[in-house]
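The complex is shown incomplete by one protein chain, all other protein chains being positioned as in the whole.
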Amino acid sequence: MITVNGDPLEHEEGLTVQGILEAKNYKFPLLIAFVNGKLVKREDYRTTVVPDGAVVQITHLMGGG
Amino acid sequence: MAYDYTKRTDLKGDVDKQKQAHKVLKEITFKPALPQRGYNDRTLYVNLTDLTIEERPVTQQMKDKFIGGRGFGLWFLWNATQASTRWNDPENELIIAPGPLAGNTQYPGSGKSLVVTLSPMTDIPIDCNVGGYFGPLMKFCGFDALEIQGKAARDVILVIDGPKGRIAIEEAPLENVDSHVAAEVFTHQYADDEKDLPNVSVVSAGRAADHTRIGCLNFSWYDLRRKATRLKQAGRGGTGTVFRDKKLKALVVHGFPVKGDQNNPADLERIARIGVKMHKELHDFDDSQCHMRRQGTAHLVEIMDAYDLLPVHNFQYGNHPDTPRINSQVWDKRFTQGIPDGCWYGCSMACSKGADEHQVMTGPYRGHSNTVDGPEYETAAGVGANCGIFDPDWLLECNFYCDVYGIDTISFGTLCAFCMECWQRGILNAERTGGLEIKFGSGPAQLELMHQMAEGRGFGLIAGQGVARMKKIFAEKGWGEAQLLNDIGMEVKGLEFSQYMSKESLAQQGGYSLTNKGPQHDEAWLIFMDMVNKQIPTFEDKAEALFYFPIFRTWFGLNGLCKLPWNDIEPADNARTPEPAKVPEHVQNYCELFAGITGREIDRHELLRMSRGVYNFQRVFNLRQGKGQRAHDRPPYRAVGPVTVEEYTSRAERYDKQLKEILGVDPAGKSVEEKMALTREHREAQYEKLMDAVYKRRGWTPNGVPTLETLKEVGMDFPELVAVVEQHL
Partner (left out) sequence: MKVLVGDPGKCKLVHACEAACAKVLHKKTGRPHAAIRVDPVEGQPRFQVCNQCGECITVCPTGALTRAKSGIVLLKKDLCVACYMCVGFCPSLSMVRAEGVLPPFKCISCGQCVKACPEKALSLVEQPHEGLPS
């Protein structure tokens, strides 16, 4: 189990940041991702594997509005 | 698809003949001048009743306290009107003011005009931020603002002609009032030749503004590529209705050819540096961020759907399986690509997209081929999803006629959705609407309603009054329960909501309802911060956001800037800054832009101070007009929680969970009605607490009135303001 923005999410082997975005349906383009407090760059979303128990924060900036 | 985007139905007719029919009622000469460091220190006052045209000085106090743009507009309006003044009194003014930074060609989003007037929807000031060339061209003729008071006897136009040094009020009996025709005709009438066309801009409304309260204004600019006048809207609050009530057919400015230094900025190099930096940023990142250059704000349609935030069926639901039919991929193809679609020179965000070759299907222009300006997100969401219409052709048709007739797409979308829900619930039926089957999903019915508004007949006359008045009318006629009508009628202070679902974000309920002018998202858009990121969990956090963002965003309107280049593009290292949501690097750009033009150094604190004064001034203005208190800041329940059983059931899992986790109530064995009542009690109480926290942070009393200390602190302790506030302390 990991937490994403405070909510629990099932962990699976090889889960990447991109995988989390897909699981959560996070489609907004202006995102900032932190895994256990460490910033993950946009270009690394597909390759960054998230360990079990991780605390993930995916911050959406505003845009639009 | 290969097509010729310069081809469209020609609507001008014989422009010379129409011009010959003009009768000059009043004419003066003036000395055109260029601003120094962003200010002309001169404004133009026009009274249509007694045909006064006069120049007025700008005082240092005005610049210090009100900056320009919306600030100037509010100050003029305050002085021109009284507590008892209503929108259609001759003393009501319509003010158009760019700001000190407007008209620079280097920084993206710098061509905005601010429109301020007493609104026919809300009876308090409305302010709209609009693109198009009018404001900057007027500024470079020598005026920081245009104040129009009084009413003409017959349809008139006001012409400000810089190169000829002439300002005139002319009767103009022959021209069509509809905006796409009016803009085209007047542009050709006042340009010297083809090359001169971009130096003319027209403000116009349309025939529906004559019969409804939701009239908007179109500000034009000439698109060299398409060889056509394009339109941008001062949409909200009935500006076009006021305009037509004054019997204005058009405002025409004929300016000088634009150069890059006409503001006579204090430090052009500084502006050029940050301008180039922003252009480069847009070049490098827009394709991987928001696609503003290809899709404009329409890129948001499927995003809002994915987050359950796209209003569907009058804000009942937040998504719909048919959304892909009106999503950004559709618009990406419909919009002509590769054209610099900025609504002012130098806007590399270029979001003012155009859908060329729309074949008009209904109404007086049926069979014409035309360019539609947009749709922007608000339009796609409002007249599309919110009305259950997921057909791009009907959406374009509706967008086209809104602009042409001078109707605000946002209010139209929300009020049409309200009518459709009333139909769904039996509050409206064919007998009551005079045969108009105003059902969710019906594009033809929506357009018929629009044409009725334009012709001033049938149910269109009632709907054109807006949601607030419809609620009253329906209840009085006994067509529906007042409580239900109030719950589902999406308005606050008399203005319709714009197109985001706030149900699951307490902060955004405040973002909409704790605003000065009414529920428009331009003060604060906090849904992601609040609902998705969970960055502002406590009341104090939410209050802080509802303090900071409205104040910060007010600054764009004081200066004549667009909000979009602030946070619809992000610098490469924004993520590493302590407060990415504020986009600190861009805030710093704005401080530099201000200093580079006006010569006055400011930092981000001073920036907020400038806005805070005007923001509180506007609150006191509302108070003087009889609003601006706690009672006027409450949203309809539809914006807060599930009004109906279907709504509750559609998100039952979420609501049940909240009952259990937050209220400690076991939902099992409870009826939906019981659960709805508990949810409602809780959510309404939360909103009251939010108001308390926000008022406190803003320095207002629990009734939402700025305290004397606050007025003093923000430099707005003028005796006349203190006198208004004291009545409420």
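What to note about this one:
For clarity, chains are labelled A and B in written order, and residue numbers in each chain start from 1.
Note that in this section a residue touches a chain if its C-beta (ideal position, glycine included) is under 8 Å from a C-beta of that chain, and two chains touch if they have at least 3 such contacts.
Note that the structure is a prediction, hence the values are computed from the model and not measured.
Interchain touches from the omitted chain, evaluated on the whole complex, reach B. The chain that is not drawn here is touched, among residues B:Lys280, B:Lys333, B:Arg457 or B:Lys477, by B:Lys280. The hidden chain makes contact, of the residues B:Glu27, B:Asp261 or B:Glu579, with B:Asp261. Remark: the omitted chain is touched by one listed residue; of B:Gly13, B:Gly150, B:Pro163 or B:Pro340 this is B:Pro340. Check B:Leu44, B:Ile214, B:Ala234 or B:Ala272 against the missing chain and you find that the one touching it is B:Ala272.
Where chain B meets the omitted chain, the residues involved are 105-106, 198, 224, 258-261, 269, 272, 275-283, 338-340, 342, 345-346, 348.
As a working rule, only the chains that are shown with their structure count from here on.
For the pair chain A and chain B, the distance between mean C-alpha positions equals 34 Å. Chain A meets chain B in the complex at residues 5-6, 25-30, 32, 39, 41-42, 57-65. Of all residues in chain B, only 288-291, 297, 300, 302-303, 306-307, 377, 500, 521-522, 525-526, 528-529, 532-535, 567-568, 570, 574-576, 580-581, 583 touch chain A in the complex they form.
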